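Beneath this line is the structure, given in structure tokens, with notes to follow.
In this view, the complex is presented without one of its protein chains, the others remaining in place.
Up next is chain A:
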Amino acid sequence: MSFIPGQPVTAVVQRIEIQKLREGDNLILGFSIGGGIDQDACQNPFSEDKADKGIYVTRVSKGGPAEVAGLRIGDKIMQVNGWDMTMVTHDQARKRLTKKKEDVVRLLITRKSLEETVRQSMMQH
């Protein structure tokens, strides 16, 4: 998940579709995010490369729409509805996820175990 500046980033991603839940006046997704290019990347417990300033899932509420959809804690969000999330500020990420006009968010997330899975399946063939 580390990147070389100037080179395209490649990662094995999983597509997750979350339906927003209406709670009163708000539409919630049921997880918390951390990270961003304006944050301190050293304190991120989920990233492998401590210089990675991407958006990570820091908490998933039990039984919420995110957990139901398959989001796990520690996942790095690469895209939200087509918008890139690898080089955004924390506030921009929040805004992209909480647009009131959208009911559904389609995320591309990556995690370490995905690579393992792919490699294992490739080795089996």
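As a working rule, contacts are C-beta pairs under 8 Å (C-beta built on N, C-alpha and C of every residue); 3 or more make two chains touch, one makes a residue touch a chain; residues count from 1.
Here is the rule we use: contacts and distances are computed from a predicted model.
The chain absent from the displayed complex carries the UniProt protein name "Vang-like protein", chosen from "OSCP1 protein", "ESCRT-II complex subunit VPS25", "Vang-like protein" or "NADH-ubiquinone oxidoreductase chain 2". Considering the whole complex, the residue from A:Gln14, A:Thr58 or A:Gln79 that touches the absent chain is A:Thr58. Remark: the omitted chain is touched by one listed residue; of A:Ile33, A:Ala69, A:Met85 or A:Ile109 this is A:Ile33. Although one chain is not shown, part of chain A still touches it, namely residues 28-29, 31-34, 36, 38-40, 43, 58-59, 61, 90, 94, 97-98.
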